[in-house]
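Of the protein chains in this complex, one is absent; all others appear in place.
Take a look at subunit A:
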């Protein structure tokens, strides 16, 4: 589904990503782990074409999309739920959802919105309120609902648990599992390594923009380096 090789990106003179490769198979949850500043968000931004001057090749659904603009990539079904949700605070909940469908050529029907509201009852009650008044958890749900409206083939989530209570975090992860069970491929960036490894089939660990470990999540859960550095176990 997604195959990226030799990704490189920099903020000015600072290399943020250096030769990272990554694969996400159809129907799979893949996770990217690492500390703050390891390049996780930059990796997602590079995949979506948001990093000017980025190097490497991105193949998506059999097509080389490395040279395409971000909106072109979104239109092909590569959709990001950005870090910090980034809901449009001045637009209503419903308008935010409709913005998710912006790159689509067809107009989303009421049934489709209702399906989202059915999943997120909090959003249904607040559909005509400005998204800026929602709580952090509701904004996260809105950001995910908005991404769903784009009809993604691969949904990329950047730190979906950031700033959420443990209860809301588990709600978000239950949602990710449900979406995956419905056939959605998912690429997850997460600081909470244990949660991410339990939710995924494949994972990649970044340190200072380089890949240090990659493999199946089951193997990584047993990997001494991962356990020592990210899971808080004695190495």
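Everything below uses one rule, namely that a contact is a pair of C-beta atoms (placed from the backbone, for glycine too) under 8 Å apart; a residue touches a chain by one contact, two chains touch by 3 or more; residues count from 1.
In the analysis below, contacts and distances are computed from a predicted model.
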> The chain that is not shown, which UniProt protein name from "Acetolactate synthase small subunit", "Branched-chain amino acid ABC transporter permease", "Tetratricopeptide repeat protein" or "succinate dehydrogenase" does it carry?
Replying inline: "Branched-chain amino acid ABC transporter permease"
>> Going by the contact rule already stated, which one of A:40, A:126, A:146 or A:202 would touch the omitted chain in the full complex?
In response: A:146
>> From the list A:89, A:121 or A:165, pick the residue that touches the absent chain.
In response: A:89
> Of the listed residues A:26, A:69 or A:165, which contacts the missing chain in the full complex?
Replying inline: A:69
> Of the residues in subunit A, which ones touch the absent chain?
Replying inline: 48, 50, 69-71, 74-75, 79-80, 82, 86, 88-91, 95, 98-100, 102-103, 107, 130, 146, 150
